[in-house]
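Can you keep this structure in mind? I'll have questions shortly.
With one protein chain withheld, the remaining protein chains of the complex are depicted in position.
Per-chain residue numbering starts at 1, and chain names A, B, C and D are given in the order in which the chains are listed.
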Amino acid sequence: ACTGGSESQPEGGNAEGNEGGGSGSADQTLTYASTSDAPGLSPIDTNDSVSSHVIEQVYETLFKRNAETGEIEPLLAKSYENPDDNTWVIKLKEDIKFHDGTPFNAEAVKYTFETFLDPERAAPRASLLAPVESIEVKDEYTVVIKTNKPYGAMLAALSHSNASIVSPEADKSGNLNENPVGTGPFKFVSWEKGNEIVLEKNADYWQGEPTLNQVTFKVVPSVSTAISMMETGEVDFIDGVTSQHTSRLEGNGSINLIKKEGTPVYYMGFNMEKEPMNNPEFRKALAHAIDRDAYVESLNGLGVRSNSFVGPQVFGYDESAEDLGYSYDPEKAKQIIEENGFGDQTYHMLVANRDMYINMAEIAQAQLSEVGINVEMEMIEWGTFLDMTAEGNFDLTFLGWSNVTGDGSELLYPNLHTDNLGSSNRTRYSNKEFDELVVKSRTTTDQEKRKEYLAEANALAIKDAPWVPMHHGVVTAAVVDSVKGLELSPTGSWRLYKVSRE
Amino acid sequence: MINLIISRLVQMFFLLLGISFIVFMSMHFAPGDPARIIGGPTANESDIENIRASLGLNRPILVQYWDYLVGVLQGDLGFSYQSNESVNQAIATRFPNTLNLAIASMIVAVIIGVVAGIVSALKQNTWWDVFTTTGALAGISIPNFWLGTILILIFAVNLQWFPAGGLSAPFWTLQGMKELALPAITLGTGSAALIARMTRSSMLEVIRSDFVRTARAKGVKEKVVVFVHCMRNAMIPVITVIGMNFGFLLGGTIITEQVFAINGVGRLMIDAIADRDFPMVQGSVLLVASLFVIVNLIVDIVYAFIDPRISYD
Amino acid sequence: MMSEQQTILKLDQLNKHFPVRGGLLKRVQNHVYAVNDISIDVNEGDSVGIVGESGCGKSTLGRTILRLEEPTSGEIWFKGENITDLSERKLKKFKHDMQMIFQDPFASLDPRQRVGDTLEEPFVIHTDLSKEERMEKVVKLLHEVGLDETHYYKYPHQFSGGQRQRIGIARAIALNPEMIVCDEAVSALDVSVQAQVIKLLKELQDEYDLTYLFISHDLGVVRHFCNKVLVMYLGNMVEWAPVDELFSNPIHPYTRALLSAIPRPIPGKEREKIQLKGDLPSPSDPPTGCPFHTRCPIATEVCKEVKPEWREVTPNHYVACHERG
Amino acid sequence: MSTQTVTAKGLKNVEKDSVFKDTMKRMLKNKLAVIGLVIITIQILLAAFAPFLTSYAPDTQTLSARELPIGSEGHWLGTDNYGRDMWSRIVYGARISILVGLGSVALGLIGGVILGLLSGYYKKLDAIIMRIMDLLFSFPGILLAMLIIAILGTSLVNVVIAISIWSIPNCARIVRGSVLSAKKEEYILAQRSLGASDRRIMFKHILPNITAPIIVFATMRMATAILSTSALSYLGLGAQPPTPEWGAMIAAGQDYMWTSPHMTIVPGIAIMLVVFAFNVVGDGLRDALDPNMELD
Partner (left out) sequence: MTEHLLDVNNLVTSFRTADGNLTAVRGVSFSVEQGETLCIVGESGCGKSITSLSVMQLLPKNGQIDNGSIQFDGKELTGLSQDEMRQIRGNDISMIFQEPMTALNPVFTVGFQIREPLKIHLGLSKKEATQKGIELLKQVGIPSPEKRMNQFPHELSGGMRQRVMIAIALACNPKLLIADEPTTALDVTIQSQILDLIDDLKEELNMGVVMITHDMGVVAEVADRVMVMYAGEKIEEGDVETIFNHPKHPYTKGLLKSVPNVDDADHNLEPIAGSLPSLKEEIVGCRFFDRCEFATEKCRSQSPPSFAVSEGHSVRCWLQEGSHDERTANYS
């Protein structure tokens, strides 16, 4: 019983999270460099990948997704059952303690989720558990979660790092954002804002002591500098490597570049509320105009070519989707453009100033201009970008969705469902038929059924082409040779519990 | 002197008032809504309204400014929208790094600049002069970030003499100095070049002046003529340049901190601007501006020590 | 040089004080008393020498008369009209009639303007002449001061000091003024050139009936050039007399000291020198009473407290001194 | 005194000397300045004849020919990560640099000169204008530009505006200082005693006499403007892709420093050369523009 619909988030593209290990060979420490600092360390109060990298080492969720198989397995939970579609009875593992000594039990789970859903607390990821109606403590190690309608993606949601269980004592008496307390393999030591976060091993970890003694999360804004620091031994681990760095990393014998096909999807989006982007012919022409094979090839293996919106690593993918969509055919594109006079105006392409999007945009722009579509690019900061896309202030744009839960409905619902017009549905796609399929995929607990609904919705969207999928992500990490045992999950997250230095 | 200090501080007060007003207003009217950034891409309009309300962004702007001002006058720069960190705290932890960097690069700049300037003035029209002049011009012409990256590749990655980035050890330790070396050189080069040029021309002017001829007519040794009689006079305009340059250096830290992974105010500032983290932007801008004013005040005081003709009473 | 001649300039209790600002709020803390209570009448055709030590307010007086500085108090009458408070616009017509020649031949010409253009300037400002007509005027002017049209397109730096001073003179006489203030007009020149320029100024005076206010610290030149002399000390009038009278019968101890200090170009001539003690006091902190008492060899107690009155000792010879008045 | 018969017509035969020629003569004696002039001339020629000097458009991509090194066939300066011809980009980039430099300096000068003239000439305006300038001045340049761009949005035009606003206080100070000393010059006093209007004095007499510091400032500022644009591009706030602005090219090339160093080194050298050139020309002009200086 494992599907997870969880929320996903638009990919910032730059928020690289990596871990690093300490330098000296037997020295069991690790230094990881990320381009920015974590806003906070509380799973309840944060909603970003940098924070989640730390959170995943300090806290644990009830369930987790197996990095290899993609299956959802119990973690802090022992087992679960569904007496009915709206009830989840979850048995918890026993004898686990939070870092502050507070016992982990059903009360802690109830406290965590209730706090998470408390409108006063305004947890940014509260939507993850939105269908939850009540959480009850049945006995010390059993919780009962009731939903108001069947929630197909419940387990995926419970395996999301934002649904990590926190120490109720610590949250009541202190600030988890500054001073995180969980059950995970590493304990929080210190945080110098803007510079580094230090964790140390939790010697009492319930699965046994981790090998690493200490882990440092260091902020290094420039990736190029971070790689230099790997070469000088100041950093052991980075992740989210982009294509421009691969050859340098691969050229270095003492650095391992780990790649794994992942869940993110990156696409060019049309503003469906504006002329002529709302014209299917226009979108078709542009889809034909972009040589995605050449583009993906230029990513040096850091992208997967697919016509499907729901990517190959995402629940709900169906190979038949590859036959849909519009292949590279500049002649056809030119013809459509000429027939409709699309080439007479200049289009406004809004691009967030992050490497990956700039790269897509530059290539797309050049290829569009070859078929007679004139595009003016505006590169802006992420914050302004969010504002402007929310206001529909663009013709074309580039976006990504990392899909942390790896579930197709958590891609299609936020990004393309009519409910989310004006917020996460930035291309303003609205199709009744599609909407219905997506809702069904969310409210069904039968995973096979869900898969069918998703494939159908996916096919519908591909045909309507509100997006031109550029590539599906390959998650990456680079570690120095001596780091062993790092496992990347397709969502880009990783755990350091089993990592060691040689 | 006391008068000067008081009047400058009064002036600084009004200056900061002006700056805070301009920054406040312009940030508020700039595109990009902090609430939306905090809310992230999934937030809908009502979420964003809630966030705006919780940040107090929905009040009339002048009321917001007034509240901010009252806070600042009580020494409270507010809290970051983004991380809820206290701005005072955030600046306090990062400022020492920036200050170390700025001072270290100033030292680099002054030493290199003054020595090069004096050499080229004394050896005017020799190839020493051509060499230092050209070098100084090249120094001005190199983009900061480019130089930084190249220095990292050569001295950190290839030669392994210095670390590639970061600033953690205190500056008085060997490790601290090693960590500061590359960023300080990166940042100091441009200023060194400017100081060298200024020193050269001011030295040349002084060397031709009447009182130097007087000193020679007294039979003073050439070394003493240059290093006692000329230096002090020649330094007067150079010191202005140093003061002015401090502003330039502070601007330069923005990029240098980025390149060398230094956790300083410069980086805080770019991040804050990008995040539309108004209180953080305000706080750091005010800090940098006051620093600039204070440095120039110090310059003026140093002036009075070097040049007895200047009195501030 | 009788007083039956028309008075062209009349100064009545003219004062010019420069505020000295300082302190926190840049408030006026003090004043430089550059010109104090100057009252004289100048007749048409006079050459009035104004002499005194450096910083005694000679230039300030000259500029104030031309309204280049705003007088602090007092009145300036020019050709029977009170011009003290005239607006810039109304003043413009008087600028025709009053001109100035400056001390520094290097600084008084715009280095970026051709000499021709510099000399056309007065016509551009005050007349509607066409370019052609202006050029003609300028060429005429150049000839008048001993230069010629080959100099028209040259820049000031291509001239010697004497030539530049001639250009300055040409500019001053361009509009046929009636009065010219010469502020140390020959002081910067070499003796041989100085003599040339003095000669030129005299010729022009004869030709155009000019009145000169001739500011100078060189008493030899003043003696030679002027018919009346005003001696100033620390912004105050000290003595005012026809030139021969002043040189043959100086009354004020300062005038006497001044005259005795001039080195005479006659070797071996022993003369009685009156050496003054000390330096000129600061004009921002002038002594009480007689401004000269701090250096005066014959000062008495009265001099320290009471400012001496301006008295006509012999006809047309005025002096301000308690002892000798 | 010589013959009075000559009239203005005689002037036609009189030779004119020109300040420009003089200045050039002096400039040409300064070897570094000559090198600078040559570099600038080349840059201008490159910019003017860009289409004739290149066989590729600066933004034409050939994704199959990415990161070709210097000396590759058909691309003597190599290609970048999109397979765009580096030579074309450098040549077209010269246009951008010139436009940005000229544009921002010109705007800055207009503002700075007017404010400087007013505050130097009119005591009453001085305090107000200078306080405002102090205000702008106490922002570090990049920060000021960042704030302005944050408000106006990212685009090359806004970069030009940002840099020009940042030049204003500097320029105004220089102009004001020169005005203050020029105002005391006797030739200005002479002009006043002739009854010239303030406007005439300011623009006809003071302004031409303070051109030297202004021109020097302008040339030096060109250099600064080009450098600042590149710094802003590095921070992602400058030229928009695919504009071949040199600073943006360096910034983009940074990540390829290891494998394709020519991507940063070529534009880096281009910037250095031009900035160098403007600096030495500025220096040379400073010396050459002094009208009182003899030719030596």
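Assume contacts are C-beta pairs under 8 Å (C-beta built on N, C-alpha and C of every residue); 3 or more make two chains touch, one makes a residue touch a chain.
None of the values given here were measured: they were computed from a predicted structure.
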item: Residue among B:I2, B:L159, B:L174 or B:A217 touching the omitted chain; value: B:A217
item: Absent-chain contact - pick from C:K79, C:H224 or C:R324; value: C:H224
item: Contacts of subunit C with the absent chain, listed as residue ranges; value: 53-54, 160-163, 190-196, 198-199, 217-221, 223-225, 243-244, 247, 257-269, 273, 275-276, 278-280
item: For subunit B, the residues touching the chain missing from this view; value: 208-222, 229, 232-233, 306-309
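We take it that only the chains that are shown with their structure count from here on.
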item: Which of C-D and A-D has more C-beta contact pairs; value: C-D
item: Identity of the most central chain, Cα criterion; value: B
item: Averaged-CA centre spacing for the pair subunit D and subunit C, given as whole angstrom; value: 47
item: In subunit C, residues with contacts to at least two other chains; value: none
item: Junction residues of subunit D, two or more chains touched; value: 150, 153, 254, 257-258
item: Of subunit C, residues touching subunit D in the complex; value: 63, 66, 68, 91-92, 95-96, 98-100, 102-104, 106-114, 116, 121-122, 125-126, 132, 135-136, 138-140, 143-144, 146, 148-150, 152-155, 157-158, 168, 171, 175
item: Subunit B-facing residues of subunit A, complex; value: 7, 9-10, 33, 36, 39-40, 47-48, 122, 124, 127, 177, 192-195, 218-222, 224-226, 228-229, 231-232, 234, 381-384, 386-388, 390, 414, 420, 422-424, 426
item: Complex contact set, residues of subunit B against subunit D; value: 11, 14-15, 18-19, 22-23, 26-27, 29-32, 130, 133-134, 137-138, 140-146, 149-150, 153, 247-248, 250-252, 254-255, 258, 269-270, 273, 281, 285, 288-289, 292-293
